[in-house]
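The other protein chains are all here in position, but one chain of the complex has been omitted.
The letters A, B and C name the chains in turn, as written, and every chain counts its residues from 1.
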Amino acid sequence: TSNTPENNAQVNTNTDASANPNAAPGQKVVIGFSAPAADHGWIAAITNNAKAQAAAYPDVEFKPVEAGADAAAQRAAISTLISQKPTVIVMLPHDGKELNSAGIEAMAAGIPVINLDRAFPSMAAYRLQIKGDNFGMGLAAGNYIAQQLKAKGVSAPIIGEIPGIDSLELTQERSEGFKNALAAHGFKVANRRPAEFTADSGQAAATALLQALPKMDALWNHDDDQGIGVLAAIKQANRSEFFMVGGAGSKQAIDAISADNSVLKATVTYSPSMASSAITLARLIGQGKGMSDLVELQVPKEITLASETITKDNASQYAKLGF
Amino acid sequence: MTIPAPRESSEDVVLRLTDVVKTFPGVRALDGVQLEVRAGEVHCLLGQNGAGKSTLIKTLAGVHHADGGEITWLGEPFAPATPQAAMRAGIATIYQELDLVDDLSIAENAFLGHEQTRFGFTKRRSTASRTKEILTRLGHGEIPPRQAVRSLPAAGKQIVSMARALSHDAKLIVMDEPSAVLAHDEVENLFRIIRELTAENIAVIYISHRLEEIREIGDRVTVLKDGRTTAANLPARTTPTRDLVSKMTGRTIEYVFPPRRTLEEKPPLLVVDGLTREHEFADVSLTVAPGEIVGIAGLVGSGRSELLETIFGARRPDSGTITLDGKRIRSLGTAVRKGMGMAPEERKSQALLLDEPIYKNMTLSSFSGFARAGFTDAAGERKAAERTADQLELRPRDVMRPVRTLSGGNQQKVVVGRWLLGDTRLLLLDEPTRGVDVGARAELYQVIQGLAENGVGVLLVSSEVPEVLGLSDRVLVMREGRMIREAPADQIDEDTVLDLVMAGSLMEGEPA
Amino acid sequence: MITETAPPEVQKRSQRRHIDDNVIRNLGLVGVLILLIVVGIITKPDLYSDPTWVKNNFLTILQQASAIGVVTVGMTFVIIGGGIDLSVGAIIALAGVWATTLATQSYGAAGMIFTALVVGICVGLVNGVLISYGKLVPFIATLAMLVAARGLAAQISGKQTQVSANTTINDIASTKLLGIPLLVWILALVVAAGWVLLNRTTFGRRTVAVGGNPEAARLAGINIKRHTLLLYALSGLCCGIAAIMLTSQATSAQAAMANLYELDAIAAAIIGGTLLSGGRGTIIGALFGVLVFSTITNLFAINNLSTEVQNMVKGGIIVLAVLIQQFRFRSVTQLLKR
Partner (left out) sequence: MITETAPPEVQKRSQRRHIDDNVIRNLGLVGVLILLIVVGIITKPDLYSDPTWVKNNFLTILQQASAIGVVTVGMTFVIIGGGIDLSVGAIIALAGVWATTLATQSYGAAGMIFTALVVGICVGLVNGVLISYGKLVPFIATLAMLVAARGLAAQISGKQTQVSANTTINDIASTKLLGIPLLVWILALVVAAGWVLLNRTTFGRRTVAVGGNPEAARLAGINIKRHTLLLYALSGLCCGIAAIMLTSQATSAQAAMANLYELDAIAAAIIGGTLLSGGRGTIIGALFGVLVFSTITNLFAINNLSTEVQNMVKGGIIVLAVLIQQFRFRSVTQLLKR
């Protein structure tokens, strides 16, 4: 999110072989990597994390291919990648369903696929799926908001929601989770203005939302990057009667939460650190190793990160994880 | 070819062109032009369509740059780099294609490019009042300078073009076919202005295809043919027409109408009854028989074009009926299907696909007829077009050429030719010879008459009264949207028509 | 010298008519705006019963229209001049990103504003050179620029959202003058300047000439190439201004900002009566076009319409707006002709 260069805390630097036998250099692994072109901070962080994690292993050769602007372009890029026969492929697809066939194609060519974040519907399309929990993220945000409101004794709260790009399935899942959590407490969303994961669109959506809800009790904004604009809009409208929950867990958001000087009181994580984990696990899969803390000899098939709720109380713990 | 040397090498020669050459890719538009213009004279340029007249004046105006030869202006070598340079040197030009901006006001058009400004802001009031002065001088003080040019009819636009030329402090004013869109009285007005200008010792280069005009206003004539001067400084009033025409065309064409035929009585082909369109024309009734040429005379703005377009189905009448061969015409589609054709007034904007080849333009209304199951028959179309091109003596005869490369007269032939291809039974012609040179004009007359001989009915609109009288079997006179007179062509003369058209109010009681 | 002969009447009716074309068109748009507000009142009477809210809402609509409004003014000039500028959104992104690099921010607000404006003008000049001297079709030249400028913006920003740490810049969006947001003042200023430039200066009159009849403009001695160049530079300048406005609103800039502004600006200009083929258009109309769009967004927001319904309805409203406008246009013109 920020334009401050700094050390990347999202990378696993625990590569000391004495403490961690898996860290010992093994056979060489070529990791092909494909993710959509970054148009906002989270995706940019994904690519950066993957690259940095790969660089931390001397036995890993990182082969990123640009996935272009849409699913079709990414399919073409994957075809090119397959023909170059990497040991494993880590892929964050434009759309899991649209690239399912590309996953199958790679697996059929004998290349294990690590499906990152946006899920392939077919189990045959991946060796490992590691993703965030979109539904759970909405759930976490909803639960936090409900608890706070209950604690304040608000009975019929007015709740706003600013999702990201509305045509994406992940947005639908988040909103679904949010709705479910609120419904459990008898609450509902009063107004929902989608933005586009960018700060300027966040500002525009928030301005419209604030205008539509002259009084509000709580607001969930799905993405901390667009949240920069959302917070700006709130400030410009001079509003402070509500509290806000963010999404993803950017550095900027975590700092603001711990500083506690704005309406932003919490954020629910959806961390791009999953890209680092994907690289680490891809290496293990490539070398045929398992996760050393587990009994299983191989890496499991599915990992879903839990969406954690960062508040003022635990912000210090997460500070280094903000992207 | 011998060119008569200038009779006197007086100092009052303001402009002299020697061996000027200008080539466009593939065309040598000017191929050794000699021209000498004196202060205070009206020097006429004569030449067939495509002879290079417009190219010549554009070279003078700094629009084109000569590839060879020499131009002296006021005794100095002259090679204007831009139109602005030419204007600053004192040469103002009224171009053939109207060069106005529809959405600017009359005053803004008059001063476009040399706006009166203060710190980049236009001085609107003084621009308007100066324009008003010029318009008044042009005899049109009633035109409001702040009105948009868009709302003016063609004649009004021509006046604005003149106003623009006069807005410069010019020593030479070049006029490229200024009279083409003007009606008779407007031309008289134009001549009055020209005489005032020359009285102030301003030189005028005047281009027109109408020989009578050159006789009336011109002092000397220079003739161009194929980009070359074939005769220079002929006396405008006394040089016999035969000589002028042969210098222009290399042939001797009699500038006369084909002999009148005798018509047999036939039931009418077209019957128009009580046709009315608000603000355009009212209660017009007329008939055209097969093989008959009916001419409509009238002033510019009298609503003739609108009448033709309405008969053709291109405009919806408020009331009245149009019947062709007993069948009601209610739409343009039926009109065309039933054998009606129209050559509209504005060739370029209303009739031609300039970048398409001649043959496709000729078959624009009949290509479906050539087609089989929706597939066009290019070879068939080309053959037919070639036949028509022969019939019309189209030059060049090559039907693959884009129409854009043809001269005005030949473009007009293409438009007329279009309706020779289908089985057209009624042809509506709106100003068919506007901008067409003497030679081509005579050919067009032949074609029109030939059509009539083959049984085609022709309804002709022309602002040139002699043309209406010479070509038609029957003449209708229209004024302010009403038919005020109908007579067989041999029972009405030019003066009567002009009286009717202009001093029409005196004739109000006259039977229609 | 001046002889007054009875002139033939070449000129007849209605000199009012031309001016009215535009006025009536704009009236049509005002009608559409009123209609949208009426729908708002009917659907949300509770909100509209609070005068403070109504005032705020009005200012919000204007404020949200401000950046795109500025861009539309530039776009209107380009279109009247016979061109089109597909790169406006990309120029904003590039100018915004450039103005918010750490290096630029170190020069303070003035440095940031200066950078945004210069970047805007320079990109506009490149467009102009490609089009007037390189003879590229405007659509293609500015499309290429769209792609390239967003690419460069991504490169410069490292695909990160660049936060503005400059409070002067960030405060622009929240400052009010005489109760009216500064951003709205900027829009008003740009619109006024645009109006004067178009209607009261040689530059504006020549723009109409260049777009309406380039051949005539050339024959009148206007340097069409240079003028075209200036038009794109003007559009670039407007983008630079808009970049600052947006950066201030979002307190940040990034390569994907002002996404699809080109379509919005072109649509607003056309709805406002600008001819896509050039030679005709009005600044006031363009402003109304922008306001129609921003009022639609506002109406959707207060009614909490879902994106998909929003889009369907929006398509319908656009069609309706143009039809209403046409309808009024024709009938009133007819009336005047009587």
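Convention: a contact is a pair of C-beta atoms (placed from the backbone, for glycine too) under 8 Å apart; a residue touches a chain by one contact, two chains touch by 3 or more.
Everything numeric here is computed off the predicted structure, so don't read it as measured data.
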From the list A:Val11, A:Val29, A:Ala77 or A:Ile254, pick the residue that touches the absent chain. A:Ala77
Missing-partner contacts on chain C, residue numbers: 86, 130, 134-137, 139-141, 143-152, 154-155, 159, 255, 263, 266-267, 270-271, 276-277, 307-316, 318-319, 322-323, 326
Can you list, in ascending order, the chain A residues touching the missing chain? 37-38, 64-66, 68-73, 75-77, 79-80, 83, 95-101, 121, 166-169, 171-172
Touch rule applied to chain B and the missing chain gives residues 25-26, 312, 314, 332-333, 335-337, 342, 344, 349-357, 360, 364-365, 367-368, 371, 374-376, 378, 383, 386, 396-398, 400-402, 418
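Throughout what follows, only the chains that are shown with their structure count from here on.
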Draw the chains as points, connect those that touch, then say whether the picture is a line, ring, star, complete or other. line
If you average all the Cα positions, which chain's own average lands nearest? C
Farthest chain from chain B, going by mean C-alpha coordinates, please. A
Determine the centre-to-centre distance between chain A and chain B, using the mean Cα coordinates as centres, and give it in whole Å. 73
Averaging only over C-alpha atoms, locate the centres of chain A and chain C and give their separation in whole Å. 36
Would you kindly tell me how far, in whole Å, the mean C-alpha position of chain C lies from that of chain B? 42
Could you check chain A for residues that touch two or more other chains and list them? none
Residues of chain B touching at least two other chains: none
